[in-house]
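For reference, the structure discussed in these notes is given below.
Omission of a single protein chain aside, the complex is shown with its protein chains in their original locations.
Our next item is chain A:
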Amino acid sequence: MIQFSQEQLDKVNRIIARYPQGKQKSALLPVLHLAQEVFGWLSTETMDYVATLLNIEPIEVYEVATFYTMYNLKPVGKYVFEVCQTGPCMIQGSDDIVAYIGEKLDIKPGETTPDGLFTLKTAECLGACGYAPMMQMGKFYKEHLTKEKVDAIIAECRSQALVNQ
């Protein structure tokens, strides 16, 4: 059963209050971010729940969730690596970074490792062109990537996952 906690519902109400009365649909993007944070990805059930919260039609949620690339419509790994591959990153070797991560985790872009730990994705310009090559990992950026840095990041994720188990 998909359900926000009381604390999360209060947060939703604070978000709705930022917009003019009766325009609660405006809260859709932030509330979807919150839902994804809490439930990991956006299932149809989650999207329907968000529609009820904002008093809008489910289709209004689906059309938004499918438009923006940051919403996951499928389950993803615990750690998602989104490697930028646009021009400025490409000339600094982003292709090699994507290939190296793929090789190391034995997955292709778009796939998740069988243990559910890692998802590899390619992304278009993330606004870190001066610090290329780079990737987004959750809330933060990992910049100036090298193979050694990738090794360290993966090792850190693995040990973190062990601790949390």
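Following the convention adopted for this analysis, a residue touches a chain if its C-beta (ideal position, glycine included) is under 8 Å from a C-beta of that chain, and two chains touch if they have at least 3 such contacts; residues count from 1.
By our rule, contacts and distances are computed from a predicted model.
The listed choices are "NADH-quinone oxidoreductase subunit F", "Cell division protein FtsX", "Phosphonate transport system ATP-binding protein" or "ABC transporter permease"; the UniProt protein name belonging to the chain that is not shown reads "NADH-quinone oxidoreductase subunit F". The missing chain, though absent from the display, is touched by one residue of A:V12, A:L32 or A:V83; that residue is A:L32.
For the chain missing from the display, the contacting residue among A:E63, A:D106 or A:D151 is A:E63, taking the whole complex into account. Looking at chain A, the residues touching the absent chain are 18-20, 23, 25-30, 32-33, 54, 56, 60, 63-64, 67-71, 85-88, 90-92, 123-132, 136, 138-140.
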